[in-house]
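For this depiction, one protein chain was excluded, whereas all remaining protein chains were kept in their positions.
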Amino acid sequence: MEILLQTLINGLLAAGVYALVASGLALAVGVVGIVNFAHGEFLMIGAFVSYFLFTAQGLDPLISLGAAALAAFAVGAISYYGLIRPVLAAPELNQMLLTFGLSIALQNLALLLFGADTRVVSPPYQGSTVSLLGLSFGLVPFASFVLSVALLSGLYWFLGRTRLGFAVRAVAQNRLAPGLLGIETQRVYLLAFGLSAALAGVAGVMLSVMLYASPTIGFAYTLKAFAIIVMAGLGNLRGVIPAAVVLAMAEAFVSTYVPGGGGWVEAVFFLVIFVSLTYRSWRFR
Amino acid sequence: MLKLNRLTKRFGGLVAVNEVSFEVRQGEIFAVIGPNGAGKSTLLNLISGLFAPDLGTLELLGKDLTQSPPEVRAWHGLGRAFQIVQPFAEMSVRENLLVGALFGKPGTPMSKAKAVVEEVLELTGLAPKADTPAHELTLLEDKRLELARALCTQPRLLLLDEVMAGLRPAEAMEAVELIKKIRASGVTVLFIEHLMPVVRALADRVVVMDYGQVIAEGTYAEVAANPRVREAYLGRSA
Partner (left out) sequence: MILAGVLLLFALILPALPLGSWQPFALDTAQFAFLLSGLALSWDLLARTGQLSLAHGAFFGLGAYTAALAAPALGTLPALLAGGVVAAAGSFLLGLATLRLHGMYFAIATLAFSEVMRTFVLKAGFTGGSIGMIVAPPFDGRFPLGGYYLAVTVLGLCVLTSYLVSRSRLSYAMAAIRQGEAVARVLGVPVVRVKLVAFLLSSALAGLAGGVYGMKTLFLSPYDAFSLGRAVEALVIPIFGGLYTTTGPLVGGLLLVGLETWLRLRIGEGYLVVYGVLLILAILFLPRGLVGWFSRRRGGRHA
């Protein structure tokens, strides 16, 4: 019983970061219409920003969050401006291949610059635990969860309550009409893509403490984010949170209950992608 | 030839095609008309198999094809020209037609298919453009290509979805003559059309749809005199 409860809590805590990463991807897909394979690389950038600020300046990851968000936003915006914008009218597959190329380039550039080692950011509180209602869990996962919830609330508030957020949603609804309405579609795209990258960057900082920073860490999260947004329906931001919970819970259960578990966790997202895609393809004949 | 029995398609809460039944007879030219949004294009998608119906059955030449995918319907003699022209852009006109001629009837040898293509190129007046890449065609030529490609599948029943839309009157009349020629060669024709002069000139029988339902059936004169039809058109055309 206690194991079950602990598994549920682990799943829920992991879901926060997942939802953060996947919401960023859903924003890029939903607003700009780009399935961004390089999304995880923005996360990787955030993780390395956190690592280098910590080792070189002794900055607490909590403070690095802002810097990582800015750095990822900048890289996202530059990528949009230099690479995505020229192919907005191109076939979907070309856009996808382009971001795939970007992902490969960034990932291997990091490999060239930093090597394949995994680097952990270990602030003094890294190993601390929190006790709540007779259960104990790590402070860092807990704080990450809380932070993710706060950021996602902020995102929803931005999209739902502000003028700019309304413009973003309007562009997502219809790629043509907002241009006619005088909203500067291009700037909204730029903003949405940058924001999407910034969300991933922030998640990268959290992972640099919870897990590690490495050139390949992003790719795993691209796949998880794909699994989530495919489950939610591409570009559907609302479905992201429940889908993130499903994926995280499934992984938590596999890791606890499947014998020899650990490694199989990496296969869970596949099952999720597979089931949702197959369901989709048979339903929409 | 073609027998629809209570064919129905819903999209969410909207019933786009609602229990539509009619029969198209061998050798006739049959028109489906109705205001915008009456469900005509959905009906064509149901007939050609791009949508699966929620209810009802479809028989082609005495065979129940309700559950068959589009390619199987094509093999049973169903051809279709799309309203929005969709040429294979990277191919030449001749190659576009060859796809229809090769696969419209399974097992057609290449030599036979090529002969069919040349015949159809002549019939539709596309011969001078045979080697032009499809993406370089004008709209009129695109429309001809659409029709020609469907003809290359050697259909028994040809579905035409507003093939006259966007044509000038003289061009439309040319197309009318072409469709008459096609019928004379033994092909039954079912078409959707907005231009009433075309319907009057071509159709042996007409079905009128409104809000997904058939509201009238008969000759052009009969349906034109029908008060429900007048109401359906006048009620919304303003």
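In order of appearance the chains are A and B, and numbering begins at 1 in each one.
Assume a residue touches a chain if its C-beta (ideal position, glycine included) is under 8 Å from a C-beta of that chain, and two chains touch if they have at least 3 such contacts.
None of the values given here were measured: they were computed from a predicted structure.
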- [ ] Taking the complete complex into account, tell me which visible chains touch the one left out.
- [x] A, B
Task: Selected residue (touches chain absent from view) among B:P69, B:P128, B:P169 or B:P197 - done: B:P69
Task: Residue among B:P35, B:P53 or B:G100 that touches the chain left out of view - done: B:G100
Task: Contacting the left-out chain in the complete assembly, out of A:G66, A:G101, A:G127 or A:G154 - done: A:G101
TODO: Since one chain isn't shown, list which residues of chain B touch it in the complete complex.
DONE: 48-50, 69-71, 74-75, 80, 82, 86, 88-92, 95, 98-100, 102-106, 110, 133, 149-150, 153
Open item on the list: For chain A, which positions touch the chain that isn't shown here?
Closed with: 35, 83, 86-87, 90, 92-94, 96-98, 100-109, 111-112, 116, 219, 223, 226-227, 230, 234, 260, 263-264, 266-267, 269-270, 273-274, 277-278, 280-282, 285
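Everything that follows uses one rule, which is that only the chains that are shown with their structure count from here on.
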Task: For chain A paired with chain B, centre-to-centre distance based on mean C-alpha positions, whole Å - done: 47
